[in-house]
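Following this message is one structure expressed as structure tokens.
Here is chain A:
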Amino acid sequence: MTPEVRAVLARHGAVLDESGFDPRADVARDAWRACAADLHATGARFFDITAIDRGEAVELVLVLVDTPSTQFTLRTSCPNESLRAESLAGVFPPAEWGEREVFDLFGVVFEGNPDMTRILQPDSSTIHPLRRSFELEERTW
Partner candidate 1 sequence: MSAAMWIHALLWLVGLLLLIAVVTVMGVWWERKFIGHLQRRRGPLHHGFHGLLQLPADMVKMISKEDIVPDSADPWLFQIGPLMVVVPAIAAMAALMFAPGFGLLDMNHGLFYIFAFQTLLPLGFAVIGWSCASKFTLIGALRAAAQLISYEIPMLLAALGVVVAAGSMRLTDIINAQAGVWYIFKEPLGFAIFGIAVLAEMNRTPFDLPEAESELVAGYQTEYSGMKFGFVQLAEYSVLFTGSYLVSALFLGGWNMPFLPASPLWLLLKIVACMTMTMWFRGTFPRLRVDSLMSLSWKWLLPIALVNIMAVAALALALPGIY
Partner candidate 2 sequence: MGVVDDAEQPGFITTTLDKLLRWGRSRSMWPVNAGIACCSLEMMTTGAARYDFDRFGIMFRSSPRQADVMIVPGPITKKMAPIVQRVYNQMAEPRWVIAMGSCAISGGTFVDSYNVLPGAETILPVDIYIPGCPPRPEALLYGCLQLKKLISETSTIGSSRKPMYVPPVLPEEWPLELLGEYDALEAGAVWVQPERDSPPVTPLGDAESAPEDEL
């Protein structure tokens, strides 16, 4: 983790945890987009955006690459009552598709994404399959 990244994370009140495999920084949902924009300004490169369903909340995970050999994750938590977050599509262009996928599979709505529609499943689908609450049907044979 470069000092610039540390400075940006500290400015946005991120909780830094470096005990795991990759450093992780938890930010409040309000600071999500602003923090990502400042990280983009430090030269951090987008790697992936995804989510993990933690039961009572959906954790958004933004994997960023700061130097060619190191990476860290920026995380925020969306409680099940309000699955909304600000879109990063204006900051990192590839995040547009990543967010569409998170919307499709988890149901998190990203405000400001230019095309918040389903990407993998058919538009007519009504499910968000990667939620814990969605169970696969038992095999009948």
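The rule is short, and it goes like this: contacts are C-beta pairs under 8 Å (C-beta built on N, C-alpha and C of every residue); 3 or more make two chains touch, one makes a residue touch a chain; residues count from 1.
Regarding candidate selection, all candidates are chains of the complex that A comes from, given by their letters.
Owing to the predicted nature of the structure, the values given are computational and were not obtained by experimental measurement.
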| item | value |
| --- | --- |
| Direct contact with chain A in this complex, candidates 1 or 2 | 2 |
| Residues of chain A defined as touching candidate 2 within the complex | 120-127, 129, 134, 136-137, 139, 141 |
